[in-house]
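Shown next, in structure tokens, is the structure this report addresses.
The complex appears here without one of its protein chains, the remainder shown in place.
In this document, chain identifiers A, B and C correspond to the written order of the chains, with residue numbering beginning at 1 in each.
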Amino acid sequence: MKLRSLYIFHLDTGACNGCEIELFDVLTPYYDAERLGVRLAASPRHAHAMAVTGPLTRQTYYAAKEAIKAMPPKPRIIVAIGTCACSGGIFYNGYPIYRRPESPREGQEYPRRGGIFELVQDLRDEGEYVGPVVYIPGCPPRPEEILYGVALALGLVEKRAKGEHYTEEAGFELPEYPIEERIRLSLRERLKYVVGYFDREGILRDFMELAGKAESVEELHRLIEDYCLRNPDSRISLAMRVLEREFLRLKEKYGWEVGMNAKAPQGEVRGVQVAVKRDAGSR
Amino acid sequence: MAVTLKYPFVKLEAPPEYRGIPHIEPRLCIGCGACVNACPADALLKIDDHSTGTRKIVLDVGRCIRCARCDEACPTGAIRMTRNFEVATLDRSDHVEVVELRLHRCPNCGNYTDYTERALEKAFQILPEGLFDKEELRKKAILCRNCRRKLTVDDTIEASREVVG
Amino acid sequence: MKEWARRIMDEKVREKYVNEVVEKFGDRIISVERNADNQWIIEINREDLPEVVGYIVNHPEWKETQLSTMAGADERPLRGKFSLIYWISINGASGDVFLGIKTYIPEDDPRFPAVTPVHPGAHWYEREVKDLLGLIPEGHPDPRRLVLPDDWPEGVYPLRKDFHYTDSPKREFTDETKYPYREPPKGTAVFPLGPYHVALDEPGHFRLFVKGEEIVDVDYRLFYQHRGIEKIGENRLTYDQVNFIAERICGICGTAHALAYAQAVEAAGKIEVPERAEYIRTVMAEIERLHSHMLNLGLACHDIGFDKGFMDAFRIREHVMWLAERLTGNRKTYGMVIIGGVRRDFLEYRRTMIEETLRKLREEFQKWVDQTLSTRTFIKRCEGVGVLSYRDAKRWSSVGPWARGSGRNFDARRDHPFAAYKYLDFKVPVHKEGDVLARCLVRAEEIMESIWIIEQALDEMPGGDILAEWKEIPPYREAVGFTEAPRGEDVHYVMTGEGNRLYRWRIRASTYNNFPSLPDAMRGNTVADAVLIIASLDPCYSCTERVQVVDLEEKRARVLTEKELIELSRKVSRRV
Partner (left out) sequence: MEAERIAFSFISLCLILFLPPLLDGIGRKVKARIQLRQGPSILQTYYDLTTFLSVEPVYPTERLAFRLAPYIAFASAVSAALVLPYGRVIPVSFTGDIFVFLYVLAMVSIAYMVGGFSLNNTYTNTGANREMMMILSIEPILGVAIGTFALNAHTLRIGAIPFALTFTVSVLLAYGLLAYSVYVEGGFIPFDVAEAEQEILEGTFSEYSGYLLGIFKWALMIKRFALLWLLSSFISIPFVRNVANGALILITQLIVLLLLYAGIAVIESMNARLRIDHVIRRNTGVFLCSLAVLLLAALGW
């Protein structure tokens, strides 16, 4: 059935508030769900759909059940918003969380059980009609994700998600980098402390490119200074200098015979260190 | 004037910094399980089957809280946060990504070890040249835990015999 | 460090408080131990609890002193006893001190004298410790269940160490096991609110006892959202992982909780946080305050049907959300704070982005405030409604804008400078009227202050690392971490444990201290204002974990028969 009007009642089964607020956000000017015919209903009696958030705590279980039963017998669409409603989320096996006896609390089942599914299943077992469940994962989902999910329920968009099962046939590759793998991993770890996990990949990639080009320590130093001049971001410059120092230190530690076709440094290392220190102190 | 965005009727890209759903690149995954240990929500599972010699790394996007701890922990960059967020579905099995890998078989006893063939290869890649006796290590590393212990014991006995003469 | 911060963080000022308590109680004090920079643990006998805690909290000269948190722990595996620790903070810019009053309770006699009669602020804490650990507060005025679900069996205490974290024992859910609500006062009717009510964002059940539309008294059942976070944090998760569940205690004050947790562990494990990380944390905490306050102001408009104000507040707020998304990767500022520092750095372009957003925000928000305050119907609904007196605010140890709207002058950012606040200048807005309007004004002014704080922090942000490396945290060390969340002070108490896991983690969200004072603010108001007053508390049930209204005149209306109705309609038509 293609619906042009969807009254949604919001049911919170113990969520952290993140999803609720995003649900409110969906109604506000930038997202404006009303243009899709979506409105928040004041009472479950008016609702065609139930937007559920939260991992389903035992205290909310009975009230939630009553709320779904209070809906008109059809269409009773359930929209599970957020990871918690989809599968219990991070709270999935806490003691006050409701799970059906057959849903393991410490098992390795997949798709992962938990969330509103447990209640829907209980209701279906009791012979109550419950319509389709639209799962919108996210912690919390962006308003766009919720819009997409609602649009999916309304039949306005195509489903894009698809489960995958890969085996060895997918092929295997161990990428080769310009610098040795263990040094790369050490540098990557060090960068976490300087610029964090997110920006490190790009910076490390740039550094490896320079290290691959450099024929000698001096050249590497020059290339990096060049890079820093071209790139006005002081944080990236700092990270590059830290990388250079670390790189040389690790090279010293593990030996120079492989990788960069350079000889052991003569004193530049110290020079670089001083430079890095000065930089780290300034803004 | 109205500020409303046209989504979902037009395509919309999330900002580059956005943490969308994670995705495992099967060609890079070595099945080490670092992500499984890092995951606070148990969205990632490591399921070993020693009878068939397979390891499954299971990612359930529907349980994922998108903290990017797996991204941070992955040594090969196989699991990555994407910018994809359009994952709503009516069927939860659409959220599951499984990577099934072969476990390494101990050449000595023929049992499956608790690491994959790929993880072993990766380990050899990381091993520094020259610091260790690589050949010796290779010989031991490919054995299962029991055989390795046995080999070590055998070696020690042999060595002590040599010393005692 | 700024002058004001140096003054209250002075060693002599701090020690003065500890010394006075030690002098007053002399040999009744078993031991005094300084466990962190600004934290002291004073061990006493359980008999002395009400006296010592009452003395400090109700001290006439110590301004704005209050009960910050209380934690019970099952220390039987360690020393064969249960422990209780009451954390009291000295506020009002008169010294950065946290005093932990600790006492041990033997396993075979799990009782202690309740502090609630001396200081009502301990009300919830003591009911909770009874629920979760089975320690009986003797002399407590309201010994009903608080936290656990109604179908939880008696005598099973989930926070005891012999309880496995995934166990979930059940009892039959019948009328007898339902929550024992108070009997409505004579001559009143019950008006239930919740657990599913459109204007209450989250489930909670309120019983308003009403006369006509006037609220006479309130009873409530909360903790619908109790998710057993503390137990999961103590068992399933490691130190680093706990941060991610800490964020999810509350969707709006995620950073505040993650920060309070991280700071508690850092204090216990003596981990030095890089200065740059402290600045980034400050900026994130303030961005969170911006979006949270705007959300609350918007919802207050929504609750009284002023949709223009609601939509505008959310439209302005959206820019902050987009900013947060670009800074942290998630609209809810999740995934930023971690033990030892932060996870993402502010690159130059992100700094520029913050500055631009703030410039626009300041202008638009000022417009919003002018527009809303010039809406007469808005003022009419907010002025003089939901008044909480200073006395009640202090009595219940209320925190945040809820308390500051009633004239309590304290703010954890100023009184216990954490993160980078000690390097910054800012005002703490305080209003004395205690009504809904005063609280809205406090929030509006705080938004302006937050913008100013972020601008300062960006200007003064130092270089260096953003994350400290730490290897191991020594076991069984205790500390509290505190932050000023948008709703008030958040306090996390931790006791470190073995195997990269916590031994005890006690979360105290701001709403936990505010909620018990809600009935005081609601009495004498009308049913129509109930939701608005609840919204002005800015409750976060998920943090802490609805209201049934009860009436005299209305009762007549309720039992109005069809016959009477027809008569009534005749009367109506005759009048026309």
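The working rule: contacts are C-beta pairs under 8 Å (C-beta built on N, C-alpha and C of every residue); 3 or more make two chains touch, one makes a residue touch a chain.
The structure presented is a predicted model; accordingly, all values stated were derived computationally and were not measured.
Enquirer: Name every displayed chain that the left-out chain is in contact with.
Expert: A, B, C
Enquirer: Pick out which of C:242, C:301, C:441 or C:454 touches the chain that's been left out of the picture.
Expert: C:301
Enquirer: Touching the absent chain in the whole complex: find that residue among A:43, A:121, A:186 or A:231.
Expert: Counting the whole complex, the residue in contact with the absent chain is A:43.
Enquirer: Kindly note down the residues of chain C that lie in touch with the hidden chain.
Expert: Interface with the chain not displayed, on the chain C side: 190-192, 197-199, 213, 301-309, 311-312, 315, 375, 377-378, 380-381, 526-531, 549, 554, 557-558, 560, 562, 565, 568-569, 572-573, 575-576.
Enquirer: Going by the touch rule given at the top, which residues of chain B touch the chain that is not shown?
Expert: 1-4
Enquirer: In the full complex, which residues of chain A touch the absent chain?
Expert: Residues 3-7, 28-30, 32, 34-35, 37, 39, 42-43, 45-46, 48, 70-75 of chain A touch the chain absent from view.
Throughout what follows, only the chains that are shown with their structure count from here on.
Enquirer: Can you compute the centre-to-centre distance for chain A and chain B, using the mean CA position of each chain? Integer Å is fine.
Expert: Computed value for the inter-centroid distance: 18 Å.
Enquirer: Please compute the C-alpha centroid of chain B, do the same for chain C, then give the distance between them in whole Å.
Expert: 40
Enquirer: Taking each chain's centre as the mean of its CA atoms, how far is chain A from chain C in angstrom?
Expert: 28
Enquirer: Quick check: what residues of chain A touch more than one other chain, meaning two or more?
Expert: Residues 29-30, 89-90, 139, 142, 192, 197-198.
Enquirer: Can you pull out the residues of chain B that are in contact with at least two other chains?
Expert: Expected reply: 3, 17-18, 40-41, 65-68.
Enquirer: Contact residues on chain B for chain C in the complex?
Expert: 3, 15, 17-19, 38, 40-41, 65-69, 81
Enquirer: What does chain A use to touch chain B in their complex?
Expert: Checking each residue of chain A against chain B gives 29-32, 35, 83, 86-90, 92, 108, 110-112, 114, 117, 132-139, 141-142, 144-145, 147-149, 151-152, 156-157, 159-168, 170-175, 180-182, 185, 192, 197-198, 201, 254-255, 257-258.
Enquirer: Report the residues of chain C in contact with chain A in the complex, numbered from low to high.
Expert: Residue positions touching the partner: 148-152, 158, 163, 165-168, 170, 173, 195-196, 198, 201-203, 223-229, 231-232, 236, 244-245, 248-252, 254, 295, 299, 310-311, 314-315, 318, 321, 325, 329-332, 334, 341-349, 461-469, 540-543.
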